[in-house]
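The complex is shown incomplete by one protein chain, all other protein chains being positioned as in the whole.
The letters A and B name the chains in turn, as written, and every chain counts its residues from 1.
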Amino acid sequence: MAETIGRSGQKADWVRLALSRDAIMIYAVVVAVLFASLRLERFASTLTVGFLLLDLIPVLLIAMPMTLIIITGEIDLSVASIAGLSSAMMGTLWEDGFPIWLVIVVCLAIGLIAGAVNGILIAGLGLQSLAVTIGTLALYRGLALVVIGDNAVASFPAGLTSFTTSKLGNTGIPTVMIGVMVIVIMFAVVLHLTPFGRGLYAIGSAAEAASFVGIDVARVKIKLYVWCGGISALTGIYWTLRFSSARSDNASGLELTVIAAVLLGGVSIFGGKGSITGVVAAVGLIGTITYSLRLERVSDVVLIIVTGTLLIVSVVAPRIFEVISGARHRRKLSTQLAVDRSAITTHTRSTAHRKEE
Amino acid sequence: MSAQEISSTDIEAVLATGSRPTLMTAVKRLLTAREFPVTAALVALVLFTYANNQLFLSRQGVKDLLLNATIVILLAVGQSIVIISRNVDLSIGSILGLTAFATGTLFVNNPDIPIWAVFVIVSLFGALLGALNGLLVTVARVPALVITLGTLYVFRGFNNLWAGPTQYFADDRPDAFGDLSVDTVFGLPIITLGALLVVVIVAGFMGRTRRGRDLYAIGSDPTAALLFGVPVGRRVFLAFAVNGLLAGLAGVLYASRFNSVGATTGNGIELDVVAAAVVGGVAIFGGSGTVVGAAIGAMLLTTITSSLTTLRVDKFWQQAIVGVLILAAIAADRIVKLRAERRLQTSEAHHG
Partner (left out) sequence: MEGKPPSTGNHGPALSLIGAVKTFGEVVALADGRVELRAGEILALIGENGAGKSTLVKILAGVHTPDSASFMVAGESVVFGSVADSKSAGISIIYQEPTLFPDLTVAENIYVGRQPKGAFGLIDRGRMRDDAAALFARLGVRIDPDRVAEGLSIADQQIIEIAKAISMHAQVLIMDEPTAALSGAEVDRLFEVVRGLRDEGAAIMFISHRFEEVFELCDRVTVMRDGRHVADHVTADVTIEELVLEMVGRDIDQLFPKQEAETGVVVLDVEGISAGSVFRDISFTVRAGEIVALAGLVGAGRTEVARAVFGIDRYEAGEIRVEGRALQSGSPQEAIDAGIAFVPEDRRKQGLVMEMSIQHNITLTLRDSLARFGLIRRPEESAAADDWAKRLQVKAGSMRHSVATLSGGNQQKVVLAKWLATNPKLLIVDEPTRGIDVGTKSEVHRLLSDLAVRGVAILMVSSELPEVLGMADRILVMREGRLTAEIDRVDATSENVMRAATTPVEVSVGA
């Protein structure tokens, strides 16, 4: 039954990999893309690719640090507000005549600070992240309003805004996608290939065991929130340039879309499980389905049903399988146990008897 | 000062008066109640604003304050039932939207429908949506945060599908219905009185029935609750259904209070409502807090807007102040807990 370690497990590993959550997400994306390309003639075009990707970038960007945070068992609801705050700052500072590079640096710095505030409140003071980030969601969005009010600033350098929406040659792929991919790869590397990333999983599934191997749990969490603030601010800058408009309500409500994508990607809300691959696939899947239906003239606002249903199915379906296989397993076990138990009982009784004699 | 000393002085007082609390203990209890800080904040805010501008508490001013708070109060009361059971319902904004639109639709398609029938039908519709959440949470045993995030989208999507670009306006509804939010009894708007009645009933349910107390036990320690034979699944389901019912009721009142209902009604209100409950002393991880506190929390958050306007503070500061309030509420809760722990530790060290 139990073998000593050898190569025997490897074949099973391949099967496991092929049936893993990540793999299933990838199949789903491939099927969705193929289906859309065959059924919708306008889908497989450079124009589609361009719009699809431009739309996906904010969710994809923020999903990266969010994945890491949820893997440690925490959450950050303030990301969209940080993006809004950075957008508002960008508009105001630019209007006040600061050079654009300085404006961008200041916006990023504000994101990092906002993230650090989250991190210190959560990991430093030990407050619940759900409650804290509901508070900072209101606070940061409020500060965005304070900064820019009802104004909308649109007069950003034309070179910069057109660069943001520019495409790589005639592929339809946005130029900024290169930067986004670099960030995605960086997060994937950090999570999956570094000692730091390994520690995140340990924190998420057993914080105590993590601290027993020398991981400073609070410091790691603060670091993640700082990163998350920085990436959210970057997203705010992208949003501002892409739509060429700095407003206080930019990206509002984005936090729930991001979290939905992360959870759909197989990251456990309890922490300890998940991968960047799954999350990227989930973002792609939501994007593809949404965009195809949009091409079919299904109204945008109705499309959120897709996101919602995918999310519910993705958490409920595995549970159903679990319950079914669990029941089967229990039935098997109980018949087996019944046999074992009678054997053990007679055994212990007879030995007990012998000793007493 | 040890915890033991405190508890023994308490009990001495109790014994001295034949197990009834004296005025002293009553005052002490009031000051340490979870609702006390939020109530004090609300009173201070109202008084401060009034001192600066007498118009704030004019007949019309009070009416506006109450009307603004009514719908959030109902939602916060419902939400706190769910939060107390260690769950959360993010989909209420979408339920509010669907039920408000349902109200508009009912009146347009059946101009002669009695108003009470609309209340009943739409509230039940809300309860049905809440029950769906409850079913998913209890049967699939998936965290409520994830499930209700999903239904937030699904319900909103159906609302959009159903409403499309359609909007119903106050003209589409009978005058008597709209008057519910205009007419007053003793200076209190009718819908606010209705909401207050709901607060009283739900407070009674949560405080004085076994089912209500079960919800506190579940939120306090779900495994222990199971061990004590509390039907956890059924109770949590009930919490979600009641929350849906109250959101449905809020939807009807929304249609009465506001001119237009459409696809975006109630969008994004869920986090405000959770915030109101938290500010009102409902612990986000269940087990403690009261619906009265949540109602006062809702009142405080909506009053801030009016106060700031009255005080001629830049209206843009309002949301930031709300954020600080929420953080203060959470931090205060934590500090109280830490102090209690430390007190216990020193008292035990003393004995050891």
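As a convention for this text, contacts are C-beta pairs under 8 Å (C-beta built on N, C-alpha and C of every residue); 3 or more make two chains touch, one makes a residue touch a chain.
Keep in mind that this is a model prediction, so the values were computed, not measured.
Across B:Leu98, B:Ala217 or B:Leu325, the single residue that touches the chain missing here is B:Ala217.
The chain that is not drawn here is touched, among residues A:Ala44, A:Ile178 or A:Leu193, by A:Leu193.
Looking at chain A, the residues touching the absent chain are 2-5, 8-10, 12-13, 16, 189, 193-195, 198-199, 201-202, 205-206, 208-216, 272-273, 341, 344-345, 348-349, 351-352, 356. Annotation for chain B: contacts to the undisplayed chain at residues 3-4, 7-8, 10-12, 14-15, 19, 21, 29, 204, 207-210, 213-214, 216-217, 219-221, 224-225, 227-230, 283, 287-288, 337, 340-341, 343-345, 347-349, 351-352.
Here is the rule we use: only the chains that are shown with their structure count from here on.
A separation of 30 Å divides the Cα centre of chain A from that of chain B.
By the touch criterion given at the top, residues 77, 121, 125-128, 130-132, 134-143, 145-146, 149, 248, 252-253, 256, 259-260, 263, 269-270, 299, 301-309, 311-312, 315-316, 319-320 of chain A touch chain B in their complex. Interface residues of chain B, counted against chain A in their complex, comprise 88, 90, 136, 140-143, 145-147, 149-158, 160-161, 164, 263, 267-268, 271, 274-275, 278, 284-285, 314, 316-327, 330-331, 334.
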